[in-house]
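With one protein chain removed, the remaining protein chains of the complex are shown where they sit.
The letters A, B and C name the chains in turn, as written, and every chain counts its residues from 1.
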Amino acid sequence: MKRRLHITPRTLWIAFAALLVLAAGSWASSLVPLGALAVPLGLGVAALKVAIVGLVFMDLGEHGGGVRLAAVVAPAFLALMIAFMLGDVWLR
Amino acid sequence: MTDYLRADRGIASWLLTRDHKRIGVLFLVATGVALLVGGLFALFMRLELATPEATMIDEGSYNRLFTLHGVTMVWLFMIPAIPAGFGNFLLPIMIGAEDVAFPKLNLASFHVYVVGALVTLFGMLIGGADTGWTFYVPYAAGTPTAVIPILVGVFVLGWSSVITGLNFIVTVHTMRAEGIGWFDMPLFVWAIYATSIIQVLATPVLGMSLALVGLDAGFDLGVFDPERGGDPVLYQHLFWFYSHPAVYIMVLPAMGVVTETICTFARKNPLSYRAIAYSTLGIAFVGFLAWGHHMFTAGMSTFDAAAFGILSMLVSIFSAIKVFTWVGTLHRGAIHVSTPLAYVFAFLFLFVFGGMTGVAVATTSLDVHWHDTYFVVAHFHFIMVGGTLTAYLAALHYWFPKITGRRYSERAGLVGAVLVFVGFTTTFVPQFLLGNMGMPRRYATYPEQFAALNAMSTVGSWVLGLGLAWVLGVLAKALVAGARAGEDPWGSASFEWRTASPPPKHNFEAPPVLVGCYDYTGEADGEPEVRHA
Amino acid sequence: MEWLRELLFLPPGAGSMADDLDALHLVVIGTTMVGAAAVFAVALTSVVRWRRRRPGQRTARVTSPKAFEVGVALSLIVLFVGFWVVGYRQYVDIRRPPDDALTVHVVAKQWMWKFVGPGGRRAQGVLVVPRGRDVVLRLTSRDVIHSFFVPAFRLKQDVLPGRTTTMWFRAERAGTYPVFCAEYCGLDHSRMRAFVVALDPPAYARWLEGERVTQVAGLGARADVDVEVDSEGGEDMITRGRALASRYGCFACHTMDGQAHVGPTWRGLYGSTVQLASGETRVASDDYLTESMMEPEAQRVAGYDTVMPSYRGVLDATETAAIVELIRSLEDRGPAPAVDLPPTEVHEAAPDAGAPATRDGGTP
Partner (left out) sequence: MPEAATHEAHFESLERQKMAARLGTWVFLASELLLFAGLLALYASGRASHPEAFRYGVAHAMVWAGTVNTFVLLTSSFCIARAVHALRADRRRLAGALTGLTLVLAVAFLALKGYEYHHHLAHGQVPGGRSAYFVEHAELTGLPAFFTLYWITTGTHAVHVTVGAAVLAFFGLSIVRGRLRAPRAHRLEMAALYWHLVDAIWIFLWPMYYLMK
């Protein structure tokens, strides 16, 4: 039973290029004052980049349930932890 | 083929073994010692609390005692005891595997445990810490006692716990024998699996929080110092993010033991396999979102109080489902009361009571009175001693023949169970009442009005100690002089009983047929009779 | 009700919330007992009814109907969520102090409690309050976390360094009630005790006029608590606040006459709605003012710069209280009286006025 590889070296190159473009965009946007937008933009682009790294470099799409569970649950708990701590700090 | 005990000889063949059964036994011995040490701390504490003033033990020593008691019981005994002890021994057998997925890592987890235990012990010997097992800042960052070695010790113990959990998760996913699907495994495996998830995801958070306290204490970094923009309440969030899920690390394996014991001694299939399996997962995941119920009076926002309050209620439902399923399993069974089942009955009563008092303290407004009083102390001892320790004793008796190949005296075992139950209730029921009266916990001295109930509790703790010593004696005697146990002394259908006692080095002599671990209907291949309760 | 309390060893309730809380307590604990007993009883009867009759006995496969499982789960959810609904409403009441309450500043430090009451009356180890009047405590700690716990009121609140938390109560009966520190705080944590003395209005008035609480409440003989009342007492908080404000240089930036300077004026500030630079608005309460002094950047007022230094560690709690009192006196309604007297309705000439005895807090 051989695993089929959907990710080719070409895909890697495309992903790499996308990462570079996104990073450059992040940096450029930080030069202008963004005000309240800075945080959502910074974190949003970061999330996008991490998604690319996860799906392409780390080959996440290829794996079974256990791997996906690990990849989803940990960030989810991290997010919930932050949400509840902010729910305290902001609203106390 | 020789059994795993006789397969190799010499100390090194134990300390460097990669056999999951031997590693399990090593953990059982080590955690047993921890129980003894932690229990002795408790007995000294109760001795001091027999009278209102500080008589035999001064305040400073008392404060160290409850800290060391909590640390020892939680991290050295309870968290590894059932998963790393019984789990290691049984999990591969129960899924028809030859060993865990990463045997070397498994041994490493024991070695890491020993290192952590030694560092903790070193901390205790050079004076011990007086922070409580919760290490709340800013106190823990400024205490004059030896908090740093204890923090380091617990940090290391945490990694042992992560490694064990990781190994078990992978083992369950990849090592199940052919034909054993997820819903064909004994439910104990589900319990250990869910526990492992918590260990892997929660423990690193503890590690980082303790490291931060250590940096505050050792290098004055002031991470949680309000003068420097820190916030001590945030430490509490981080600590409980681990420590609430950790209470389920302590109880889920015990619940697995209860399921196995009940099914074996009632000769019955569980009333609902899936209800138990799913509620186990439910506890593991939803359990992550209830941590704030330890902080209702800490000055947390009312929004968070509401959220954590209701999430605590939701996670409780899963436990209740399990309890009802167990009781339902007895229905139409063929019950034979032996020592393990006697412990399980004690568990049922004490866990329901302890769990419902958990629901009581999770009721936000009521916790305002109960928080940090003896009511909470009673709540968690009902679950951890009345629940988990009792289940641990059940497991010890239930699997004793499998692990050692010998049988203990049933009558003496029952006497032990009764002593433990009586001692337990005398110790901890008065503590609920003390909590209602308003006696705060971690009090070395207390006003006169609390004296009578405290005295009663102290007497109870001696009976409990006596009971446990009795149990130790009974099992020690059985170890050397017990009658030989056959393959399956209880007439159980579960997989671990389908190999010799003690099992051979590679678990099964000949490829076994592993099917129907809860099948107690007539002939194994006859059409099972299905009925509704 | 009273006998049920006795059964559960609850001290007699003396606070405004105690009765409601105890009612819920009884329901929850009652359910617990019944539930645990029922589970145990069913298990035990099963042992008898379904005991094994032959060694090799086998059983039929029994599974539960889905509807049964769902039904059980749902009814428990309803029960538990019911607890939550009632409990959370009470909790909100506990956490939200009423307006127009008497404010007492509480400072905790290892291992004692200090109180600064209305009119600057200071005391250590004993908190004197009038019966029947809402009291708000503003608590802060000088060192580690402590927790202010009054079992008779069924209330407790953690006391944090670097932050002011609040708690409120109304003593319904005159009496002396023990206070414990409920958060572990080091060596003498278990000796960090105090008393709340709730006085009938006339006795309270006498105390305000300078009579010692040991006489008013007959506390003299208590050995287990360090009761010490600051004899200088009565110093006018507002005068003190003004002196402090000029000593610490607040008037370099703030005025009391309504003119904006480097910072906003203090006149009419108290109780007004402040527009913050972040876009939010806050009501200038005691909390807000305290925070403004400790962490000016956290809630910068719109239109001003971040130039105000933090006074954390500079102003201690009694000094903060005095300045807050000063700012409060500049509220629009004109200077508040230095001393708020409790309403003097005469109660059924309480026989225990002054020297009450309660089960766990009575005079020996």
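Here is the rule we go by: a contact is a pair of C-beta atoms (placed from the backbone, for glycine too) under 8 Å apart; a residue touches a chain by one contact, two chains touch by 3 or more.
Treat the numbers as computed from the prediction; the structure is a model and nothing was measured.
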Task: Using the whole complex, pick out the displayed chains that touch the missing one.
output: A, B, C
Message: With the missing chain put back, one of B:Val115, B:Ala177, B:Leu314 or B:Val337 would touch it. Which one?
response: B:Ala177
Statement: Across B:Met45, B:Ala117 or B:Leu238, the one contacting the chain not displayed is B:Leu238
Where the unshown chain meets chain B, residue by residue: 96-98, 101-102, 162, 166-167, 169-170, 173-175, 177-181, 184, 200-205, 207-209, 212, 215, 219-223, 228-231, 234, 237-238, 241, 508, 510-515, 525
Statement: It is residues of chain C that touch the chain not shown, namely 278, 294-298, 300, 306-310, 312
Message: Touching the absent chain: which residues on chain A qualify?
response: 1, 5, 7-9, 12, 15-16, 19-20, 23, 26-27, 30, 33-34, 38-39, 42-43, 45-46, 49-50, 53-54, 56-58, 63-64, 66-67, 70-71, 73-75, 77-78, 81-82, 85-86, 88-90
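Simple rule for what comes next: only the chains that are shown with their structure count from here on.
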Message: Could you work out how far the Cα centre of chain A sits from that of chain C, in whole Å?
response: 45
Message: I'd like the Å distance between the centres of chain B and chain C, where a centre is the mean of that chain's Cα atoms.
response: 36
Contacts with 2+ other chains: residues of chain C: none
Junction residues of chain B, two or more chains touched: 231, 233, 299, 302
Statement: In the complex, the residues of chain B that touch chain C are 59-60, 63, 130-132, 136, 138-139, 142-143, 225-227, 231-233, 266-269, 271-272, 275, 296-299, 302, 305-306, 309-310, 313-314, 316-317, 320-321, 323-325, 327-328, 330-337, 345, 348-349, 352-353, 356-357, 359-360, 362-366, 368-369, 371-373, 433-434, 436-447, 449, 453, 491, 519-522, 528-533
Statement: In their shared complex, chain A is touched by residues of chain B numbered 169-170, 173, 197, 201, 205, 231, 233-234, 237, 241, 285, 288-289, 291-292, 299-304, 307-308
Statement: Per the touch rule above, chain A residues touching chain B in the complex are 66, 73-74, 77, 80-81, 84-85, 87-92
